[in-house]
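Here the complex is missing one protein chain, while the rest keep their positions.
A, B and C are the chain letters, set down in written order, and residue numbers restart from 1 in every chain.
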Amino acid sequence: MSNKSKHQDGMSLISKTISSFMTALIALFGFYIAFYGHLTPGGGFAGGVIIAAAFILLTLSHSKKVSLKKFPDIIASLLDNFGALSFVALGLLGFLSGAFFMNFVQKGKAFTLLSSGTILLANIAIMIKVMAGLFAIFVGLSIFGRIVAEGEKGDMR
Amino acid sequence: MITFFTIMLSATCFFCLFRVIGGPTPPDRTVAIDVLGIVVVGFSAIMALITGHDYFLNIGISWALLSFIGTMALAKYLEGRGFDE
Amino acid sequence: MSELSTAAAVFISIGVAFDLIGGLGLIRLPDIYNRLQAATKCVTLGTCFILIGVLIQFGFTSIGVKAILCLAFILMTSPTAAHAISKGSHDFGIKLWEGSVVDKLAEDKSKE
Partner (left out) sequence: MMKKMLFHFLMLFGVWLLFTWTLEIPDVIAGVIVSLILAVLLNSIFDGEVTSLLNPVKLFWAIIYIPVFFYHMMVANLDVAYRVLNPGLPIKPGIVKVKTKLKSDLGKTTLANSITLTPGTLTVDIKGEYLYIHWINVLSDNVEEATKEIVDKFEKYIVRFYG
């Protein structure tokens, strides 16, 4: 790690330029997969994984400085809890129509976005949870791996 | 006709797997994995052709994007640097 | 499945043939950089041809439009991935094949 200062942050210019386009497109595709989970294969988990992968690409190609400015780890941990809580709240709201996780929203026209009642909301809650959780896991593992390798202590950022 | 396409693509996949198993160095394996990712997109296009459902191309798009991210991660590992710097 | 039109069949056959040639190149060529040459170029073009065949078969329906998007993503990502692997393997210390003529990058690296 002695020649660390010689390196620029992140990967080469080409990777940076292309991933600055691709990050937004990949995240958009993840939202598409999560929102249409009731019509096509996929759903909240797969969409959340793809959105987290977009931010992982940003971390790889630029550096942790850039991606943690866009998606701070504090926000990630808050969103993680928020996703889990909103999923449980959705289940409890099912008691409005009789049972745990019962549908309480009007069903719309078939084969459109709003045709699934609470499934869409549940997918969004799972998406938020998985997205924040996976990104936090990636950042955490990359930090801990380096601490063990170098014997660094204290500086968690 | 479809059978012919499928056999040819399977042969390509086997060539890639040969390189994944027998590649002498880590970069060889990385190349083979990257190529395998693109061939799978071709497979999902063939599946969309057979069934006429559009969600097979969703699978293809997500496979292409995630295999790109995986390749970038492996390339950064080959450069000998941490994933987050 | 509806009947496969002739133009789509021709395009897909060309694409599949290019894929196979790419796979053969991956086996036959001697070192990592040459393999990247054969593999990324031939397989990318082959998959593009398959997707164009799908577009011709279905026209501008939801399948055809997704084929166009897939094509655009592949054309953007695949050369970038190839570049990243080749830079990574040069940094990893993989030497060129012994029949190679010149390596300006290694010369410039050793000068620094």
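A few remarks follow.
In this section, contacts are C-beta pairs under 8 Å (C-beta built on N, C-alpha and C of every residue); 3 or more make two chains touch, one makes a residue touch a chain.
On a predicted model such as this, the values are computed, not experimentally measured, just so you know.
Considering the whole complex, the hidden chain is in touch with A, C.
From the set A:F35, A:F87 or A:F135, the residue in touch with the chain omitted from the display is A:F35, counting the whole complex.
Listed residues C:V16, C:C42 or C:I56: the one in touch with the omitted chain is C:C42.
Even with one chain removed from view, chain A keeps its contact list with that chain: residues 12-14, 16-18, 20-21, 23-25, 27-29, 31-32, 35-36, 58, 62, 66, 70, 108-109, 112-114. Taking the complete complex into account, residues 18, 21, 24-25, 28-31, 33-34, 36-38, 40-42, 44-45, 61-62, 65-66, 68-69, 75-76, 78-80, 82-83, 86-87, 90, 96-97, 99-106, 108 of chain C touch the chain not shown.
FYI, only the chains that are shown with their structure count from here on.
When the C-beta contacts at B-C and at A-B are tallied, the pair with the greater total is B-C. Remark: chain B and chain C have CA centroids separated by 11 Å (rounded to whole angstrom).
With touch defined as above, residues shared between interfaces to two or more other chains in chain A number as follows: 11, 15, 19, 22. Chain C has residues 73, 77, 80, 84, 87 in contact with two or more other chains. Considering their complex, residues 11-12, 14-15, 18-19, 21-22, 25 of chain A touch chain C. Taken together, the chain C residues at the contact with chain B in this complex read 1-2, 4, 8-9, 12-13, 15-17, 19-20, 22-24, 26-27, 32, 35-36, 39-40, 43-44, 46-47, 50-51, 53-54, 57-58, 61-63, 66-67, 69-70, 73-74, 77-78, 80-82, 84-85, 87-89, 91-92, 94.
Interface residues of chain B, counted against chain C in their complex, comprise 1-2, 4-5, 8-9, 11-16, 18-19, 25-28, 30-32, 34-35, 38-39, 41-42, 45-46, 48-54, 57-58, 60-61, 64-65, 68, 71-72, 74-80.
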